[in-house]
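Quick one: the structure is below, questions incoming.
A protein chain is absent from this complex, but the other protein chains hold their places.
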Amino acid sequence: MENVIVRYTSRPRLANPVLIEGLPGVGNVGKLAVDHFIKETGAEKLAEIYSKHFPPQVLVGDDGVIRQVNNELYYLKKPCIIMLSGDHQGLTSEGQYDLSDVVLNIAEKFGVKRIFTLGGYGIGKISKRHRVLGAATNHRLVKEMEGYGVVFPKGEPGSGIIGASGLLLGMGMLRGINGVCLMGETSGYFVDPGAAKSMLEILTAILGIKIDLSQLDKKAKSIERISAEMRSLEKQELKRKKEDLGYIG
Amino acid sequence: MENVIVRYTSRPRLANPVLIEGLPGVGNVGKLAVDHFIKETGAEKLAEIYSKHFPPQVLVGDDGVIRQVNNELYYLKKPCIIMLSGDHQGLTSEGQYDLSDVVLNIAEKFGVKRIFTLGGYGIGKISKRHRVLGAATNHRLVKEMEGYGVVFPKGEPGSGIIGASGLLLGMGMLRGINGVCLMGETSGYFVDPGAAKSMLEILTAILGIKIDLSQLDKKAKSIERISAEMRSLEKQELKRKKEDLGYIG
Amino acid sequence: MENVIVRYTSRPRLANPVLIEGLPGVGNVGKLAVDHFIKETGAEKLAEIYSKHFPPQVLVGDDGVIRQVNNELYYLKKPCIIMLSGDHQGLTSEGQYDLSDVVLNIAEKFGVKRIFTLGGYGIGKISKRHRVLGAATNHRLVKEMEGYGVVFPKGEPGSGIIGASGLLLGMGMLRGINGVCLMGETSGYFVDPGAAKSMLEILTAILGIKIDLSQLDKKAKSIERISAEMRSLEKQELKRKKEDLGYIG
Partner (left out) sequence: MENVIVRYTSRPRLANPVLIEGLPGVGNVGKLAVDHFIKETGAEKLAEIYSKHFPPQVLVGDDGVIRQVNNELYYLKKPCIIMLSGDHQGLTSEGQYDLSDVVLNIAEKFGVKRIFTLGGYGIGKISKRHRVLGAATNHRLVKEMEGYGVVFPKGEPGSGIIGASGLLLGMGMLRGINGVCLMGETSGYFVDPGAAKSMLEILTAILGIKIDLSQLDKKAKSIERISAEMRSLEKQELKRKKEDLGYIG
């Protein structure tokens, strides 16, 4: 079979849309953001992408009905946006390149003029602030993004950007498409709706639209509560251990 | 060489057969079931499938004669059924997709109208009951299967279905072929003819045929005896250890 | 580049040759045997096989001159034999299949009528005897080989035959070429010229030729001396340890 199969579910005319990618990754920040964006904007499905570069797996819904793992494209006419979401990224390096190539083919076909890739930036510790870091395909875009509060700290991310969020921009450049990677700062330990919210605040400002972020806020608070409980339990456990040791003396 | 080679050993006319898959997996439940089904129904060989996605290996029979590892298709005319069995599943994700694609090509060619994939559902502990869980390509089939005693518990299997039992259904859906995955509950520690028997009781009822299941019963009893002996040995060992420790006091 | 590249170094006419394969494997028995066979018979080079399925590596001779890792075919006109030797087997399953496929294409081109694949059969302990086990593509060949002292013990090798020695026969069968795998019993711990010698004694009898095996004998004695020294050192070490423990009491 072909490495990647695209099945269009509708054939809209789109005028130089922006492409927004949010696939699973660090803290699932990108996927949370784009899935929320799709839901809140009422975007419609454009296409399904199946590939032997995804795991050989079906998912089973609570109703017992199965669904082949895939990536999906959605679209919005005003403002004109294509969104990429999905269950998985490509499993191998070659798979990553193949899948990005197919998405860029679609992007070119619809005349995409700018790409925003959304990801998480794991810092390995819990932090209250949610900086939104950026990386762009040219200096002009860096300046433009700084105007929206995106930060470009020297040396971050030091290891570059791995996966679809990097490749769509890097390989897109070779086709003359410019773009920006927005990275939501996150611990990297849990899924992080708070980081997704901070990122969407900036992204919606850039796109000049407003969407309701309260659901992400609610999810973020719930995660925060769980993690606070975990920290409190750990503290009690530590205290108990110290007391236990006290008996020895 | 081609990734997958199909060698037909006969060219029957088949009228909208059902496809039943049972390849190696958890507890070998699917393979035990389909191999027993092939033997008891006297099904004839339809084709051999060779592939570079299988291990580079030949098997040696007790008579010293070798056989290239493969998958095999069998058929029955009344009721009209194609069966898929084999030594291995594809070793890689890409191999899994390629092999499922070839089987679905054959299924389409013979006008297959429904697919049953058979697998094991490992629960990680020994249990006497052998529930048969299901997952289907649509709601109607879920309802229909519930009528035969197949259960669809919410959240099970949580990780979806991996391998041929998932892919044949998920990728089959894209071709408009519907189907059901039947999963025989098993510990996942041994091959489990008991789970295979429970599954065949339901499958034969669905297909409206009767086959002798006594051989599976016999195998199941033999496995049960062995595992009972192992548990008894473990208990004695534990008791002995406790007595040994008694000497210290 | 192509997966496999064949470069012919001569274009002899060969009348239904026998193909003998001896690539690296357990105890290097097959490679030792076929390399010795090539040297003693003065066989000429037929072709070099290069492939991306081999490691990306060149070897450096004592004179500082490099050589790309490859497989090589040699030929003999009387008796008419093609020999396959080499530095490596294919690194992946797909590589193994691709390489066997190319060798079988060459075999068919020259009208090969029978294949002998040579390998080691590792038993995991040091043994003085060097049984030569067999596996063949049909019953008639099993009987014929038994006449030459090849043994076909029930259940050995239990896991089948992996790699080129298996695939050339298994995939050869699909082209109507018959053959035998000869496996020299070996510990699997060292290269084993003794096992190679036992195998060549039988193989040359089958082929109806005589070759000088004294060099293999010499190598085998040298390996034997080294392993005897190692066992003696281990014994002394064990004795010394027991005496050391004696001081405690």
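Chains here go by letter, A, B and C, matching the order in which they are written, and residues are numbered from 1 within each.
Following the convention adopted for this analysis, a residue touches a chain if its C-beta (ideal position, glycine included) is under 8 Å from a C-beta of that chain, and two chains touch if they have at least 3 such contacts.
The model shown is predicted, which means the values in this text are computed figures rather than measured ones.
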Shown chains touched by the chain that is not drawn here: A, C
Listed residues C:15, C:59, C:205 or C:230, member touching the removed chain: C:59
Residue among A:12, A:149 or A:170 touching the omitted chain: A:170
Chain A residues that touch the omitted chain in the full complex: 90, 93-94, 96-98, 100-101, 134-139, 142, 152, 154-157, 160-164, 166-167, 169-171, 173-174, 181
Where the unshown chain meets chain C, residue by residue: 1, 5, 7, 50, 52-60, 62-69, 91
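The rule we apply is simple: only the chains that are shown with their structure count from here on.
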Angular offset of chain B relative to chain C [C-alpha, multiple of 5 degrees]: 90
Interchain centroid distance [CA atoms averaged], chain B/chain C, Å: 37
Inter-chain centre distance, chain A versus chain C - centres from mean C-alpha coordinates, in Å: 53
In chain C, residues with contacts to at least two other chains: none
